[in-house]
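For this depiction, one protein chain was excluded, whereas all remaining protein chains were kept in their positions.
Up next, chain A:
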Amino acid sequence: MAAEVQPLATLKLPTVVSPITAEQRYWKSFKNQKSHTSTAAWPISHISFPGSSNGSAASHSLVAAAKANDLFAVTSGPRVDIFSIRKRELLKTIGRFDSEAHSGEIRADGRVLVAGEGSGKMQVFDVGTGTRAVILKTWHIHKQPVWVTKWSPAELTTLMSCSDDKTVRLWDLPSNAPSRMFSGHQDYVRSGAFMPDRNNLLVSGSYDSTVRVWDARAPGGSVLTFKHADPIEEVLPLSGGTTLLAATGSAISVLDLVAAKPLRLITNHQKTVTTLSLASNGRRVVSGSLDGHVKVFETTNWNVVSGSKYPSPILSLSVIAYGAGHEDRHLAVGMQSGVLSLRTRLSGASAEKARARATEDALMVEGATSKLAKIDQAKAKRKRNAVSNKSMALLGENVDVIIPTDATNSAGGRKRRVKLKPWQRDFREGRYAACLDSVLDFSSQEYQPVTALSVLVALRHRSALREALEGRDEVTVLPLLKWVIKYISDPRYATVCVDMAFQLFDIYSEYVGGSTELADQFAVMTGKVSREVEKAQMAIITNGMVESLMIGGTEA
């Protein structure tokens, strides 16, 4: 039956330069960098916040506790600094270590902190009250430096430690001796973690290049061992408890615990990967390396979706989540140079406010009051709509039929017929010259080169290009020429521009003598084209050289 009038479809051009993706935009939105240099520029060795090992496995009380928590711990040299997540400020410093401190970890309820140190001591501090941290407990069982101390995500009083004495131990807070000792590593154990969702499983990575999985219930050695080529710097279990990441040398290996086999080796870093962290509720993994790069991976195919570069080798990083939704709040990166970089992402309402403020500020500076007024109007309208929607929503509770207003019908209402834009109507009704004028107008609000290209290609398909270009005077032909000059060097636009240039030459070359402007523009175009020709020739020459090299290579 009678078909509906469709507006002219815009062309889809092949992508040339990759545009900024949503993911990149997200990671770029970590802004407002705040740098904090540690005392005496000690390298930042560890950053942690409660629930960083994923709260999904934790019991309800722990989750509730973690929600209330506002602290994260940064370990550097013989100190552990405690910061506020909300205020991004240093709250207190714990300096009661005999030697270098390692792995300052705050418990999920935010009350106590555990840290190991170079001497082999492990200490538990009270961080909840007072400005000075009180030592609650000290163990000195490990005879070698303790590198990892971690709280169990399931039980408040359980924690683990990994040490250079090649052992992994499990501790109960009240008792003085470890409740379990796992031995089997052949070298320093420098990383370890509890497996989420599997409370009795621990995992550790050592300089003997193995990742071992331990079961607290099973006697004896490790239940699973993965051997790698390089020392393990960091292990990170993913939520779900079946997949494990291990940083080995400059690569990250993805291990499947169920199938007991490595899935994949991610080799995106150039130097040793020192740290790994979960982000976006476990849907992304962020890695930091000695090459100074932070890379963000997605967790299905392990593609890099974003990345950034820091000035110094990265020793530690953490994506600190905050609030009920566990939204990413800070990207904290600790570097060899002793600098802690905190980048913060504003979320939700606060972000919106900040944006609005920024635009208003900018306009205020420019003094463009009319635009300000427009923004105010739009704001008022939005508010009104929101109010009317709200009243509708209230009505909905006791009326049967809700008649949607303009703002509400877009969601579930019937499809509204799209109104044709002026240039689309011109095109449909055969006023091709007028249509071309409006789409080629640079100064127009809606100007988009691809729209212009779509129209030109459609004109070619409709054998109407010449008709659209003919019969113009000096004033109306110049925009066409300028457009051609601007885009003739873009390969995606070249064919259409060339056709158009031919047609323009054919129609208007006889008037060049009478119009300097026209002559100038034609000269500019000729210049641009000849430059392109030179470039093409250079490319051909280069290609020829490369080809001869390649042939030489294959023969050799």
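We adopt the following convention: contacts are C-beta pairs under 8 Å (C-beta built on N, C-alpha and C of every residue); 3 or more make two chains touch, one makes a residue touch a chain; residues count from 1.
Throughout what follows, contacts and distances are computed from a predicted model.
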Consult the UniProt record of the chain that does not appear here and report its protein name from "Vacuolar protein sorting-associated protein 29", "Adaptor related protein complex 3 subunit mu 1", "WD40 repeat-like protein" or "Nuclear pore complex protein Nup85".
"WD40 repeat-like protein"
Among A:Gln445, A:Ser463 or A:Thr554, choose the residue that contacts the chain missing from this document, as touch is defined above.
A:Ser463
Missing-chain contact, candidates A:Asp376, A:Asp506, A:Asp520 or A:Glu547, resolves to A:Asp506
Can you say which of A:Gly95, A:Gly430 or A:Gly527 touches the chain missing from this structure?
A:Gly430
From the list A:Ser99, A:Asn303 or A:Gln448, which touches the chain that is not on show?
A:Asn303
Positions on chain A contacted by the hidden chain, ascending:
1-6, 14, 18, 21-24, 298, 300-301, 303-305, 428, 430, 460-467, 495, 499, 502-503, 505-507
